[in-house]
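All protein chains but one are shown in place.
Moving on to chain A:
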Amino acid sequence: MSTSRLVVVGASLAGLRAVEAARRTGYDGPLTLVGAEPHLPYDRPPLSKEFLAPAPQPPEPPTHRAEHSLRAELDVDLRLGTAATGVDTAARVLHLDDGRLPYTGLIIATGATARQLPNTPELAGVHTLRTVEDAHRVRAELDAGARNVVVVGAGFIGSEVAAAVRKRGLPVTVVEMAPVPLVRAIGEQMGSACARLHERHGTDLRCGVGVAGLEAGEGTDRVERVRLTDGSTLDADVVVVGTGAAPATGWLAGSGLEIDDGVVCDETLATGAPGVYAAGDVARWTNPAFGERMRLEHWTTTAEQGAAAARNALRPVEAQPFETVPYFWSDWYEHRLQFIGVPTAEEVRVVTGDTDSESFLALYRQGDRVVGALGLNERKLVMKFRRLIATRTSWRDGLDYVEGTR
């Protein structure tokens, strides 16, 4: 083994999968997992879904592995509640808020942090939703009887929060700057189909308008109104900001690593600095499946990348390109949306059901290739396209495949 100490910085999904994979490859040297949050690695997707449902007790987010399992079974030196503050890639030393840690291999998996609303005062009742603490706060607001919930952003988090609020029978307004929800993730045409899902469930969706400001109630520091860019206002006692996440790279300033909306990596997730790899929401790498540089915040990609980065960091000479067909899902009301591939397309065609019904499948075409598939309640069919897209299936063959399943 060429590595005598593997350090993984970031103790969420990518970091966890990295330490697991490191041991699975047979690496038995020192292995350190550093995490800024005080918690064991926990699962984030439920935080904007089940976690917000009414229940007598606030649920605990599922942890992936017990502490004993990490420390004893995997022999991981676990440093929770410890933030990385910098890295000296020449000396191969990671700087922490409580000391320094020499490494031979380093995996950067520090994830992303929720974007805040710019130019707005800090007011009670305004929350982002990224961490378990955030989720507890949002939940507590709903439990306390929120009357007017305003969600900023109709992406995954915003839309799932809106669905959770409606499930409680509370009114909710979603404000989205883009013309339709999820436009970056699934494109405009299908975004409008998703807009109708919100409307059908009583969510007041306002697209093409931004937030101009937040106003506190008179003599209080609690939000009371949201001012929109079209001059209108919304009453609000709770505001949830779901305007995306920014890669957590601030701590890498001055490290010499290339940062461009994420840590820039090659196809093997290597950063170019000796022994330094990146994985998860923080990594921007070239995905050979599409020949595009991407930064994904998807659960499955993060899990895969953590493991791949660890394998490559331990065996840099045999480093393998990391290739994946992106997959994400989002649960809205009782519906499951699943998207495979990439949404940039010359044509989007609905091939089963229709966009006004409770289920459909849409395919995305670039040139002669099927590059994406969106399913609404199409669990059986949609994932078939992960393999079809990975094997560069032609548009014609993709359409024929769907025909053949009828």
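Heads up, the rule we're going with is that contacts are C-beta pairs under 8 Å (C-beta built on N, C-alpha and C of every residue); 3 or more make two chains touch, one makes a residue touch a chain; residues count from 1.
Criterion: contacts and distances are computed from a predicted model.
The chain absent from the displayed complex carries the UniProt protein name "Ferredoxin", chosen from "Ferredoxin", "ABC transporter ATP-binding protein", "Amidase" or "Succinate dehydrogenase cytochrome b subunit".
Set against the missing chain, the residues A:Leu94, A:Ala303, A:Ala319 or A:Ala345 yield one that touches it, A:Ala303. Interface residues of chain A with the unshown chain, by the touch rule above, are 17, 20, 24, 43, 45, 62, 64, 299-300, 303-304, 307, 325, 327, 329, 336, 338, 379-380, 382-384, 386-387, 390.
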